[in-house]
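Of the protein chains in this complex, all but one are displayed in their positions.
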Amino acid sequence: MTETVIHTDKLTRKFGDFVAVDAISFDVKAGEIFGFLGANGAGKTTAMRILCGLLSPTSGEATVAGYDVYKQNEEIKKHIGYMSQKFSLYENLTVKENIRFFGGIYGIPRKELLEKSNELIERLGLTSEADKLVGSLPLGWKQKISFSTAILHEPKIVFLDEPTGGVDPITRRQFWDMIYEAADRGITIFVTTHYMDEAEYCDRVSIMVDGAIAALDKPSEMKKTFGAEDMNGVFLQLARNAKRGEG
Amino acid sequence: MASATGNKKMNNLFFLLQKEFRQIFRNPTILRMILIMPVLQLILIPLAADYEIKHIAISVIDLDHSPYSKRLTQKIAASDYFQLKEYGSSYQKSLETVGDGKTDIILTIPVNFEKDLIKESKSKIHLAADAVNGVRAGLGTAYAGQIIAAFNNEIREEWVQFPRYVEMPQIEITSANWYNPHINYYLFMVPGILAILVTMVGSFMAALNIVAEKEVGTIEQLNVTPLKKWQFILGKLIPFWVLGMASITIGMVVAFVIFRIIPVGSYFTVYAFSAVYLLGILGIGLLVSTFSDTQQQATLFAFFFMMIFILLGGLYTPIESMPEWSQWITKFNPPAYFIRVIRAVFIKGSAFSDLLPDFYAMIAFAIGFNWLAIRNYSKRSA
Partner (left out) sequence: MKIFLSFVRKEFRHVIRDKRSLIILVGLPVAMMLLFGFALSSEVKNSNIAILDNSRDETTHTLIDRLDQSQYFSVKEILHSEKEIEAIFKKGEVRLVVIFPANFQENLLHIQKAQVRLVGDASDPNTSNIIINYASGVIRSYQDELFGLQKMPYQIELDTRMLYNPQLKSSYNFVPGVMTLILMLLGAMMTSVAIVKEKEMGTMEILLVSPMKPLMVVFSKAVPYLALCFFDVILILIMAVYILDMPIAGSLPLLLAESLLFILTTLSLGLLVSAIVDTQQVAMFISLVGFLMPALIFSGFMFPIENMPIPMQVISNIVPTKWYYSIVRAIMVKGLGFAFVYKQTLILLGMTLLFLGLAVKKFKVRLE
């Protein structure tokens, strides 16, 4: 039996009267690619921010990498990587400087960091761009660098918040190749997206509606249960009844 | 093991500092801010801040046209304080020039001025001053009064028959202006502006920097790392502390090159106070950044606090002239301490030991504001 790396039980977050995350419970196993789907405003990002230790929960339980989100949020941070929806590299630092900075912050020893960053730059095919400011690169590249930086310190879990927003299908495909590669190395992937085709790439997906989890299964099983041809069909059936968000 | 983790902590801080310095030196705005701001402020404000009341424009309306009235007019015109703008023909017309702002004072010598003075032993002169600026009006009329009184004495001496010197006991008053005998306003203003400069550079830059990270979203990326709060705060404090010290150094160079002003006291005292003061001011900047989400907000907050701090800091108006309540506020106003200290060291050559109480106060500010900032800064939103 594989290890559980994320565990939540009735995890809830309220903002005033508004229940952003409504008693969600699920487990994520090590090495899994876990898709976290939902309409805009369904509560995906809020839930993810709680798991990353950026936001305190209101009630319920959750552990990430075995640490409690209430008290051990600083411990959690040592074992996760995070790539936010907003682009999160420093635009006025070069590719190399960004990689070394974030690697350094995670305490990767200097010598190892030097090797790793060189290797990474080579692997991404960015050798000639290594000394260019990140701000001058196209979005697709930035996102690849961002992802690679988030897993440079070999975290147990990496959280990706709509990582492929705004890029072309080819770049998205390449991005998912990188995700698989990371998963093969044993890194658990927790990814939110609103591209339904991407949902098919996940081992398991959960669909959030109005702050609660409406369905959680393997994509193939889910399609069977709802009698839908693809994930889009599943999603539409569930989201139709949503009370908030635009769809 | 313990030393290994300690080493790691220092490493984190090193990476943070390296990143901050890179960003600062790549950002021309920040460099301009620490270079151009000090130079411009230091040159322009002291040049502007000449409060000596002189060149008072006076308009004389002589309705008497007598030898005495002419003599008085000449005396006024010859004085250094006044600039004789015109011989007015009527009060109404001269009043219009006051409205235009061309004349400050109208002096009217009435008909029969000379006759009344000799026959009735008493006569009158009318002064009307543009009192929008009360200080200027008060001093202007006082100067005019002095000239008229002197003139009056002359006339009296010409007419009074009995011996002039009735022996009257007299207290002779002599006075001296220490430290600035020639009343050089630059000497007063330059150190004050220097203090303001450090204040502005420190508070604005620190606040804007952190809020910019919030706005772009990179702060979130830092918040999910195991970076400690104190590492983050120190990583932000140290670079701007260095910049602040650089800007006070630039300021002192400008003060010397342009105004030939160097501290009478020791540079050690200047730097020791600046170092601690800057920590406090940066703490205020950090604090501002914790309760603003956008750079626009941060600018506003920083501007608001600095405006109040500086106005109540005794740069323009002495603190002891303030009412009780605002003097009390001033006790919690860091710039008030620093302005006083910098002036004391620059002008009077006060030594570190003379200013010990101020030093303690500044240490308290530095600890207090940074403590508040650290407490308010949270890697996780509640």
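All chains are identified by letter, namely A and B, in their written order; residue positions are counted from 1 within each chain.
The criterion applied here is as follows: a contact is a pair of C-beta atoms (placed from the backbone, for glycine too) under 8 Å apart; a residue touches a chain by one contact, two chains touch by 3 or more.
What you see is a predicted model; the values in this text were computed from it and never measured.
What are the shown chains that the omitted chain is in contact with?
Spelled out, the missing chain touches these shown chains: B.
Which of B:L63, B:L311 or B:I363 sits in contact with the chain that's absent?
For the chain that is not drawn, the touching residue is B:L311.
Among the options B:N12, B:S66 or B:T141, which residue touches the chain absent from this view?
Only one listed residue reaches the unshown chain, and that is B:T141.
In the complete assembly, which of B:F15, B:Y277 or B:F301 touches the absent chain?
B:F301
Given the full complex, what residues of subunit B touch the hidden partner chain?
Those residues of subunit B that touch the unshown chain are 27, 29-30, 32-33, 36-37, 40-41, 44-45, 47-52, 54-55, 95, 98-101, 117-118, 121-138, 141, 145, 148-149, 151-152, 155-156, 159-160, 166-181, 183-185, 187-188, 204, 208, 212, 215, 291-292, 294-297, 299-301, 303-304, 307-308, 311-312, 316-318, 320-323, 325-326, 340, 343-344, 347-351, 354-355.
The rule we apply is simple: only the chains that are shown with their structure count from here on.
Under the definition above, what is the set of subunit B residues touching subunit A in their complex?
By the definition above, subunit B touches subunit A via 8, 11-12, 14-16, 18-19, 22-23, 26-27, 216-218, 220-228, 379-382.
Contact residues on subunit A for subunit B in the complex?
Subunit A reaches subunit B through residues 52-56, 73-74, 77-78, 80-82, 84, 86-93, 97, 100-102, 104-107, 110, 133, 159.
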